[in-house]
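Missing here is one protein chain; the remaining ones are kept as they sit in the complex.
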Amino acid sequence: MDWLLDNILSLAIFTPVIAGVIVSLLPADEKTITRYVAFILSLVPLGLVIAMWFIWVNNYRVDPTFHFVQQVPWFPAIGASYHVGVDGISLPLILLAAVLTPLGILASFNIEEKVQMFMALLLIMEGAMIGLFAALDLMIFFIFWEFGLVPIYFLVRIWGGADRVYASFKFFIYTMAGSLGLLLSIQIIGLSTGTFDIPTLMTSWVQLHPDTLLGTTGLTLSTVKTLAYWAFFIAFAIKVPIWPFHTWLPDAHTQAPTAGSMILAGVLLKLGAYGFIRLVVPLFPELASQTAGVLATLGALSIILGGFAAFGQWDFKRLVAYSSINHMGFVVLGIAVYAYVYGVSGAPNDALRLDAIMAGNGAVLQMINHGLSAAGMFFLVGVIYERTHTRDLKKFGGIWSVLPVYGGILIFTSMASLGLPGLNGFVGEFMITRAAWGAFTGQIALSMIGLLMTGAYILKGVGQTLHGPTKPEWLNLPPMTMIEHLVIWPLMVMMLALGIWPQLMLAVINDTVTKIIG
Amino acid sequence: MELLELLTWLIPVGPLAAFAVILLLTAKNRTLSFILAWAGIFIALVLSWIVSFNVFGDFLADGHAVAEEPVRVHSSVAWLPIGDYYGDPQGSAFAAAGDEAHGAEAGDHGAEEEGHHGEEAGHAVVPDETKSGTWFRMGVAVDPLTAVMLFMVPFAVFMIFIYSVGYHNFGAQPGKFLGIPNHGMEEPMFSRFFALMSLFGGAMLTLVVADNLLLLFVGWEIMGFCSYALIGFWYARDYDSPKRLSPRRAAVKAFMTTRIADVIMLLGIVFFYRTFGTLNFSAAFTPESFQNAIQATAFGAVGLGLMAMMLFSGAVGKSAQFPLHVWLPDAMEGPTPVSAVIHAAAMVSAGVYLLLRIFPLIAVALEAAPGFGWTIAFIGAFTALMSATIAVAQYDVKGVLAYSTISQLGFMVAAIGVGAYIAAAFHLITHAFFKALLFLCSGSVIHGMEHGAEHVHDHHSDPQDMRLMGGLKDKMPITFWAFLIGGMALSGFPIVTAGFWSKDEIFADAWYNFLEGSPVGLFVFIMLALSAFLTAFYTTRQLALTFAGKPRSPLAEHAHESNSYMTTPLVLLSIFAVAAGWFGIPDNFLGTDGIFYNYFHHFVGATLEESFHVLYELHLIPHEIFTLPFMIVPLVTSLVVALGGIYLGWVMYARKPLEEGQPDPMIGILTPALHNFLHNKWYWDELYQAVFVRPAVFFSEVIAYELVDRTLIDGILHLVARTIFGVGGYVRRFELAVFNDGIDWVKDRFLDLSREFRTFQSGKIQEYALLSVLIAFVFTAFIMLVNAGILNGILN
Partner (left out) sequence: MIPLSWYLLVAAALFCIGLYGILARRNAVAMLMAVELALNAVNINLVAFWRYGNPSQPVGVAWAIFVLTVAAAEAAVGLALIISIYRQRDSVIAEELDILKY
């Protein structure tokens, strides 16, 4: 038991990988067994993460810094070690990844081709995501960062829709392009400080004198820092994605299989935003603070143009994909405020400090909220696609009369995505709007156009699908299956719970954010 | 007091629980569903009235105590953690700092601690809030304004619930078609209807009891969703005429139009929060808090005025004021009980209620710059007059009522614009009663007409068209009398009806405002007087067209009175439509002294009396709460416009009722062009369609997606990709030429060589042996020669 508790975080990272290997070794014709084995194995990391959650809530709220820490020398020659740990920012995201993976597996029970490989990829990706959220060493971070790319590439490439080759290629190359700069910058940081340890770097790298010459290059540290900052910025901006780096997302989401879209939208997009909070802001506080206006403007543009572009779609899945850009724009705005205050020189005044706490809280909470609602929306689009074999909104119509339960669930989830108060989406949006009002009044005011469009595209999706006279070709659609209900109900319960009582999650986030802002 | 707090918390719970239970558990059982919905709202009604009468009792017992402390019931819970993490060793230090710096709901810590310990205890997960620093607190509060709303809202909603059972033909044969009206048959989505109505009621009650803007906004938005779901309740319905908006599009229109207002309101809320440091009404609207806030914003009091305007925008959308009024007439596409609940008890009242709730802020805005007052007053008065003119030229029985709603809400908003806080609240309450009554009556009429349509198998005539009615007085007597009472109240028929007293108070306030030297008062007075005249006229017209004369179509011929589920609420509401006004007769009516007591004025006035007194002393607001002197001009005006309008309507429509096929005399008087202009609602819909909707769609589909994303950004990406591909192509050709072909050449030469040499491999053993011998001989010879020293000369 002690051993379990000591290694619980590493276990949570590696059990999915091991489970993936086990699943991939199952015989190819045992599809049903494979599905159930994969599902049951994916509950193991979920159990571990839930245990961590409760241990945290009961013990560590007093001191919300990194816990469950493990540090093992890994590559001593370059100063890299296997260093993992979680705090109140990463723990909710780990929980999100651990929750969405079993649901994604359940949602893919209808996959018939290469079941073993599909399930194995999903499980391996879970390991990579949890590992990334837990990484406290830049090299480990980067390894998990790249590692997470591979499964989703294959998920899109093999099980995707008609245009999967283009979509997977675009996604992979685009993200890799960002990673290059990231890797280079990580090397530069390692070279200048001799360590890759994030908690150490947060003081040592930040405090290096700006005129320090870097190695034999003759470049001063301030130049190098600027370059590294923008490399980090672009790498994470592509992943979030922030406008105008977003065009890979609609393609990848639209072409991915249902579970792939769920995980992609639910967790993978958060890796970028998490990168901003965990690395960009603490490692480049002054730069991040000076350029927070850029980030906020891009966030506002994501919200507005994402909203408009979503409204312009006639492919349901692409509409939902664009909604991710719209919603992640709020996360970016929150991060901008957080960055603005975190790196401001001198002690921030109380009003700004409160803004930053709200912004940090709101950004992390909005990530969770978007993870839940986007996963739900993609799943529901998958459910209807399964039955009608189309995603064209013009071809739907009147499906509510045929599938009343599905209709109710779709409306519920859509409303969560729209940010209806009482459901989860609203809390994050409110906090971010509140936080951004002080520092970025113009941007947040303009973002309201995007929030308006959120309503427009959500209603368009719901209306075109459910409302109207039932078209004769949809009269005999089968109702939702038990497994489909099993996927969506946990998500709906969480959406409602977080909407009514957000402190269930926010308490943990708030502790750490407040501690960081100080 | 603790019990009252608990009861206040429980007010919205009943309907909300009914919503959840009906949807999740009892949707299949219609009877159980509607009984649950009834039970939910009835519990809310009982609780509301207990709380409401308690507060009123306090007022009757000691009016000054209520004025001293208007928030009679208050309780809140820690809802959203915002800083100062749990368990900081200097717990006490940050609690104080938090309150000071972030304005965290100071003052009520003590009060809610007792109320909330119970809930938190036994919950190891949720920290003890007293130690955990700054929280955003959600709570309920009841002051006199809330109390009068709590008196009105659940009662009106409950009446509508009773009525709905009959409206949806409970007990008849169940209808077969989902999403369209099944005339004469029981609505197949009966349970769903009651679930959504319960959610609607619950949301409105949440909004009313909210002690902060955020909780108010929660209820506000949920109502927006409910209105969307209920306006589009018959989601599959389509009309033959393309000009008529289908319910589902009306629903989207309602949601989107109000959402325009809501997002601005959300900005107003965050502005409010950042400036005041709290969203709690009673904490924010103290004189000290105002003084701090004025220093905190960049523009001082004008900044607060801007904030008030942002919040006012929300009310403009929700209460359907110009320029966002267009959604409300189309909201008639929902079932009539929905129209009633939207137009009377809940949705539109919420907008005005918001203005009343934040009235201290608006009062500061009125004092800060005259422009704010003008804006509010102009929007209200213009809306009132404009929609009154439109209502004159409508034929849809619900359409007239819809525009009258907009018009009456304009009265309230205009009243707010001249600072007539109590008059607006009073009109809100009386209007809710008689408008709910009128809508239910019109529903009853439509129901009767639909029955007639079923009877004669006519599915093309519109059962809502007043031109096809007439003579329903004898066929539907209860509905007629109820409609008459409601109509007279709406017209402001003197002395007896509630509408007279509330309108009269608005007139008096506006006139007094003018006498004090403000031109806004005169503007509002004239505009509202004209509107009131038109109101009386079109109401009489409607009554006459519907009930007088002989039936003008077979539908009306075969109409009959509705069932008792529908008529009972009519009777009950009629009582309130008349009697609600008697609580607001001015103290000094006709110069008397001591005969009348304006309960409403003093009770609701107590909400702000004390704080306004201080604010007035600080010159932050134009005037404090006071009792108007008796003035003859507004009274006469009010009598003249009401009676004049009724008389004109009677002359035109009732004295000689319309015959079948006879055109509306109005067309002749107004000229067809003007009539068309009014009938088509000033063409606002067409204008908005051209100016906003189509450009938005165009921008979304063509610019944001096709141009920016697909062409520009993806174009750049593809350009990069293509460039790399191009460069890669050249590299590939270079590689092909140099590495591929070069290495192939070397390989080929080796091949040729080996082809030459392979002849050695003859397979004949003797050749191999011979070769071996020869080689052995040569080597031996060589070695011997070396040993003999013969080769020394060569080797060295």
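By written order: A and B. Residues from 1 in each chain.
Simple rule for what comes next: a contact is a pair of C-beta atoms (placed from the backbone, for glycine too) under 8 Å apart; a residue touches a chain by one contact, two chains touch by 3 or more.
Source: prediction; values computed, not measured.
Looking at the complete complex, one finds that the omitted chain is in touch with B.
Touch with the chain omitted from the figure is made, among B:241, B:295, B:766 or B:787, by B:766. The set of chain B residues touching the chain not shown comprises 758-759, 761-766, 769-770, 773.
Here is the rule we use: only the chains that are shown with their structure count from here on.
Here the spacing of chain A and chain B, counted between their Cα centres, is 31 Å.
Interface residues of chain B facing chain A in the complex, by the touch rule stated above, are 23, 78-87, 101-102, 124-127, 133-134, 178-180, 214, 217-222, 225, 228-229, 232, 235-236, 238, 248, 252, 255-256, 259-260, 263-264, 266-267, 269-271, 273-274, 696-697, 699-706, 708-709, 713-714, 717, 721. Of all residues in chain A, only 54, 57-58, 61-64, 170, 173-174, 244, 246-247, 250, 305, 308-313, 350-351, 353-355, 357-358, 361, 398, 400-401, 404, 408, 411, 415, 420-422, 426-427, 430-431, 433-434, 437-438, 444-445, 448-449, 451-453, 455-456, 459-460, 463, 466-470, 501-503, 506-507, 510-512, 514-515, 517 touch chain B in the complex they form.
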